[in-house]
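One protein chain omitted, others in place.
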Amino acid sequence: MTVTPEQQAEIDALRAEAVPTLRTVSTGMESVLHTAFPVLDHGFVRVVDYMGDDAAVVQAARVSYGRGTRKVNEDRGLINYLMRHRHTTPFEMCEIKLHVKLPIFVARQWIRHRTANVNEYSARYSILDREFYVPAADQVAAQSTSNRQGREALLPADQAGRVMDILRDDARRVYDNYRWMLNETDEGEAEDPTRDRLARELARMNLTLNYYTQWYWKTDLHNLLHFLSLRADPHAQYEIRAYAETMMDITHRWVPLVAAAFEEYRLGGAHLSRSALHVVRRMLAGETPAREETGMSPREWRELMTLLGREA
Amino acid sequence: MTVTPEQQAEIDALRAEAVPTLRTVSTGMESVLHTAFPVLDHGFVRVVDYMGDDAAVVQAARVSYGRGTRKVNEDRGLINYLMRHRHTTPFEMCEIKLHVKLPIFVARQWIRHRTANVNEYSARYSILDREFYVPAADQVAAQSTSNRQGREALLPADQAGRVMDILRDDARRVYDNYRWMLNETDEGEAEDPTRDRLARELARMNLTLNYYTQWYWKTDLHNLLHFLSLRADPHAQYEIRAYAETMMDITHRWVPLVAAAFEEYRLGGAHLSRSALHVVRRMLAGETPAREETGMSPREWRELMTLLGREA
Amino acid sequence: MTVTPEQQAEIDALRAEAVPTLRTVSTGMESVLHTAFPVLDHGFVRVVDYMGDDAAVVQAARVSYGRGTRKVNEDRGLINYLMRHRHTTPFEMCEIKLHVKLPIFVARQWIRHRTANVNEYSARYSILDREFYVPAADQVAAQSTSNRQGREALLPADQAGRVMDILRDDARRVYDNYRWMLNETDEGEAEDPTRDRLARELARMNLTLNYYTQWYWKTDLHNLLHFLSLRADPHAQYEIRAYAETMMDITHRWVPLVAAAFEEYRLGGAHLSRSALHVVRRMLAGETPAREETGMSPREWRELMTLLGREA
Partner (left out) sequence: MTVTPEQQAEIDALRAEAVPTLRTVSTGMESVLHTAFPVLDHGFVRVVDYMGDDAAVVQAARVSYGRGTRKVNEDRGLINYLMRHRHTTPFEMCEIKLHVKLPIFVARQWIRHRTANVNEYSARYSILDREFYVPAADQVAAQSTSNRQGREALLPADQAGRVMDILRDDARRVYDNYRWMLNETDEGEAEDPTRDRLARELARMNLTLNYYTQWYWKTDLHNLLHFLSLRADPHAQYEIRAYAETMMDITHRWVPLVAAAFEEYRLGGAHLSRSALHVVRRMLAGETPAREETGMSPREWRELMTLLGREA
């Protein structure tokens, strides 16, 4: 179950009543505020709060440029300019706060983005639910042989099924033992009054890394885009990418001009090295440079040719 | 002049129209949003945007503590608890964005707080206004002899007047020369078509440090409180303290429970060293420890006795 | 096993050869550099590199204070002054880089300190060793009833033994399944050529949170002290406190004056709230204030009386 009935009731209540504000409002964002978007088998992303919109980026940029921007009368043009020239500070003037439910191994990757504020559900204070991630059959893939950190072809159905069974069985067993050691009913009573209750901060270590945790995660738009550029990338692990893609959709609703500029100038583009740039220039001049003269490695060369739509 | 007519018109327009939102609203903050609070002779602080309120701190804390806080049903108590035990992360879940007009030498102190987002008016792009800070006569004070970084008694009126004249005359002269070198009218035309216009990025270096600049400054509530604990402190230079005190007032309107907890547990309290704590214990036990046996320096001892309301 | 034979050989080699440098050297730190200090059952902390010493703090402070400090000719006095007045920036001028081996649940607490640089062993790239943490019998304690996040009395020996068995059995089983799914020998060959090898990034989710990971962790001295003030504190979970205490010992060797000042002015001291300070003043003046008139909660009052060495 992704959202508990209590959580759903809270979301419904929050969406029921609008109040007046003198702040900037993003109507696209208001339409999805508080709503939980499902991710993976039990996870979700939902926006709890936000500050600013496309216009707030423009407003901040104009403080910097002062009278200099009087004539820049088109927001889209200015946002594209800022994104293209990596003038990042105006994008820091918008903020987003998310409530995320995610497997612990995903949380471990995610937390490496340091420029964010986090409040995580504490298993020292409270008891985690019996909810763990098991990849769907179409995600149970073999280790890539070319890329040490990737996956490749799917496992045959029977092997995938066996993997899923193992993950499920182990997760259930460790949880049963977790609760046995805690010796506590959902009502906070002792299951078995003849035994002590192990400290929660100890018992939790018996859980596997696919158990779900939750947190509030707050960051500014610049750092959100940086997160997305790394985690919505095909090289990111599928499980965190699933979150990043949902967050990309949310970003389009929140700040449509910024999101479009981001896809044009960052996500959809490519960085050429000095050597690669030189190769492109020579090719455009009608030459056919050989890799050996360029200083590029075979792998770099292959990636460049793929990027340029040429056979390698 | 603190606020230009254009700025005031913009403020009035922003305050005229409330729109509905599903976000948390702080009514205290809404009442002052966009309004420019004057500081010093030409400066101001105004809130441009904010995220969250007292309840948002509680909400974030409850994510961390999960079911554990079901029974903690009083927001004030939880906020006090968090402040007292320096559980700082829930306070990071609120955010504020200010528009500040301030002298450059104040901006130089302020910017040392790194955990904030900043967009400053750029004198590479635009021309600064003829606005500079001159301390009022009741702030023109002599160098402290006991504290190398403080001020002490006021200067006699005639000497203070002379200082104010110097500051004013020098500021005017450097500005006249700044504009002469820029050679540009307010309409962007050449003053004197027979001369070149010096690059703005060069001309600006002729201005003195009391010229006013402006910026958007955005930070979270935890870092705002940290700023206030240092800059609303009597040891802070008067000019930045004037801004901090205005921001403290704003904080009371925004998050009244947090602001009260901050004054009780941080601003109004004191930190005792290990030795000082030992001295207090001994005194409460009826002893009269001598400084020499405590390892404390004369200065530390004097400060402790003052803190405890004893003669040193 | 704490350190592998390969790691020990590397350490021995690193400690064998000193080379000349023109940099500041801390002789206390050199004596322990590279050495692995055991923590918990398989963990360790070892210093890989460092920058600066006590004198570097003083040197940085004197840049700030310029000629103003010409007469401050005693390093200890200046360091105490800086620590006492929370002038933190000079402490940021020293840096330390640690290699740490630690259980994943400890790593999850540790990583919340954001102002550090981290390179962690990646289980997407490589296979984790069969090493997991099991608390010793004298750490298997019951949930505290007064403090939701603490532990209390030890479990009776038989119950503790049962808990340790569960932790051990579950850790072994999930590891066996982890390796079965990976289907890879230590030599990188397929265990069972008839089966595919599951992607490492997926298989790892089957491990429990007490498995050991490793990382390089680099931070400045100010942030190290902040870490220690939170993690060497009695309220910290025992397992991370064990690391913090080892790091505190290392800090004494590295920067003895700073470490002593830290214990005097921060670790060993206490913060009094405004109300508590008022109570202390009244008590010292011979009054016997009643809690009810102070605005303090029963818990605050109790903690204050304990701090002051009075019966509550």
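Structure notes:
To keep things simple, chains are lettered A, B and C as they appear, and every chain counts its residues starting from 1.
To be clear about the criterion, a residue touches a chain if its C-beta (ideal position, glycine included) is under 8 Å from a C-beta of that chain, and two chains touch if they have at least 3 such contacts.
Just so it is clear, the model here is predicted, and its values are computed rather than measured.
The chain not shown here is touched by just one of B:T89, B:N210 or B:N223, and that residue is B:N210.
When the missing chain is restored to the complex, the residue among C:A9, C:V25, C:A136 or C:A157 that touches it is C:V25.
Among the residues C:D41, C:D75, C:E92 or C:E303, only C:E92 touches the chain that is left out of the figure.
Here one chain is not drawn; of B:T27, B:Q143, B:T185 or B:T306, the residue touching it is B:Q143.
Checked against the hidden chain, the listed residues A:A137, A:A190 or A:L307 yield one contact partner: A:L307. Listed for chain B, the residues touching the missing chain in the whole complex are 103-105, 108, 111-112, 114-115, 118, 122, 124-125, 133, 135, 139-144, 148-153, 155-156, 159, 163, 166-167, 170, 173-174, 177, 180-182, 195-202, 204-210, 237.
Think of the hidden chain as still there; on chain A it touches residues 65, 68, 77, 80, 84, 89, 112, 148, 263-265, 267-277, 280-281, 283-285, 297, 300, 307-310. Where chain C meets the omitted chain, the residues involved are 14-15, 17-25, 30, 33-34, 48-52, 56, 59-61, 63-69, 89-90, 92-93, 95, 97, 99, 117-122, 125-127, 214-216, 218, 220.
The definition used in the following text is that only the chains that are shown with their structure count from here on.
Because contacts link each chain to all the remaining chains, their graph is best described as complete. When each chain is reduced to the average of its Cα atoms, B sits farthest from chain A.
Our note on geometry: chain A versus chain C, Cα centroid distance of 29 Å, whole angstroms. For this pair, chain B with chain C, the centres built from the Cα atoms lie 33 Å apart. Spacing of chain A relative to chain B, judged by their CA centroids, is 35 angstrom.
Across the assembly, chain B contributes 65, 68, 89 as residues in contact with two or more other chains.
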